[in-house]
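Shown here: the complex without one of its protein chains, the others still in place.
The letters A, B and C name the chains in turn, as written, and every chain counts its residues from 1.
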Amino acid sequence: MFGDDAVSRSLGIELLEFGDGRSSASMRVTDSMVNGHAVVHGGYVFLLAETAFAYACNSRGPATVTTGAEISFVAAAEAGDLLIATAEERTRFGRNGIYDVTVRRGDTVIAEFRGRSRTSGRVEGEA
Amino acid sequence: MFGDDAVSRSLGIELLEFGDGRSSASMRVTDSMVNGHAVVHGGYVFLLAETAFAYACNSRGPATVTTGAEISFVAAAEAGDLLIATAEERTRFGRNGIYDVTVRRGDTVIAEFRGRSRTSGRVEGEA
Amino acid sequence: MFGDDAVSRSLGIELLEFGDGRSSASMRVTDSMVNGHAVVHGGYVFLLAETAFAYACNSRGPATVTTGAEISFVAAAEAGDLLIATAEERTRFGRNGIYDVTVRRGDTVIAEFRGRSRTSGRVEGEA
Partner (left out) sequence: MFGDDAVSRSLGIELLEFGDGRSSASMRVTDSMVNGHAVVHGGYVFLLAETAFAYACNSRGPATVTTGAEISFVAAAEAGDLLIATAEERTRFGRNGIYDVTVRRGDTVIAEFRGRSRTSGRVEGEA
């Protein structure tokens, strides 16, 4: 659960809410996260989304890894913007889960992320 | 082209090769990039892949943005590992492009990334 | 709107509900849709999902195309199963849209689909 803390701290990511397959987390865009066009590098938006995703997954159990993700960049964000990522479980099956994360600045959607997780522990009902 | 330099510098990403729809770039995993399991946070692998992708895209023209990407995490990397991302244009159509990036540590594949780009400038033959 | 009717008819896809960025559609799995393991070929699940997606998109305007999609196969379906796809708009931006489709048999999730659309008509506020 607290595995990502060092990364989160270095990026200023704060966990706002967490539990029952959901989470939300915030990050303020800093000057070191923007590129020459003054817009945030998409990778930092991904980092925030993936952090919220990991919190949401880990609310279900301790040993979950991200196996992959799809992200669509919807709008640009700039230095100083406060981004909030909201993660929600979409479905779970066997050791696998799919979670959707929306990253927003206020009401504006910045990115839509869909992550795939896999649990390494034993799963009920598995052969 | 040099738009991502500040981000690249802060992460220690070095451009190794660049041109003709291709690029390669390296990044050394630092302690601040790993989580509590001592493995690199997937978001930093995404950042490296997306940087190589942006260099490859921009070798085709100046005003290209990432509209989205899919990443699969194949193997874990740890602090101290040197990761190399190799980007290659898969196809271009109208203002759009698809680029594949493989991130490796030596011969071991760490992640497979497929990015989608869109050019904001005028495109030949467009209505 | 009724553009996909020939395809829908040949597959027995029925539109159950439609409007305001949403739709649902059903398809019964036939013997010609299953492979040698007696499970439905994933492509037919994709076809159902994409049809529901197209109805949901087109509830927003007439000239929308699918630019891409991501699908995760969650559970197998067999000949005789009745599948229902429910499509919902996730976000729209400029000419683009993202729609999520869940395919179910009863309460069991069979697949999760996320589609990307683009409108070819003029969009308000566009430069």
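As a convention for this text, contacts are C-beta pairs under 8 Å (C-beta built on N, C-alpha and C of every residue); 3 or more make two chains touch, one makes a residue touch a chain.
Since this is a predicted model, take the numbers as computed values, not measurements.
*Asks:* Which parts of chain B are in contact with the chain that was left out?
*Replies:* For chain B, the residues touching the absent chain are 70, 72, 74-75, 90-91, 93, 96, 98, 100, 102, 109, 112, 114, 116.
*Asks:* If you put the missing chain back, which residues of chain C would it touch?
*Replies:* Considering the whole complex, chain C reaches the absent chain at 2-7, 10, 31-37, 41-44, 46-47, 50-51, 65-73.
As a working rule, only the chains that are shown with their structure count from here on.
*Asks:* Which chain lies at the heart of the structure, taking centres as C-alpha averages?
*Replies:* Of the chains present, the most centrally placed is A.
*Asks:* Between chain A and chain C, tell me the centre distance in angstrom, where each centre is the average of that chain's C-alpha atoms.
*Replies:* 26
*Asks:* Express in whole angstrom the distance between the two chain centres, defined as the mean CA positions of chain A and chain B.
*Replies:* It comes to 19 Å between the two C-alpha centres.
*Asks:* Among all residues of chain A, which ones touch two or more of the remaining chains?
*Replies:* 70, 72
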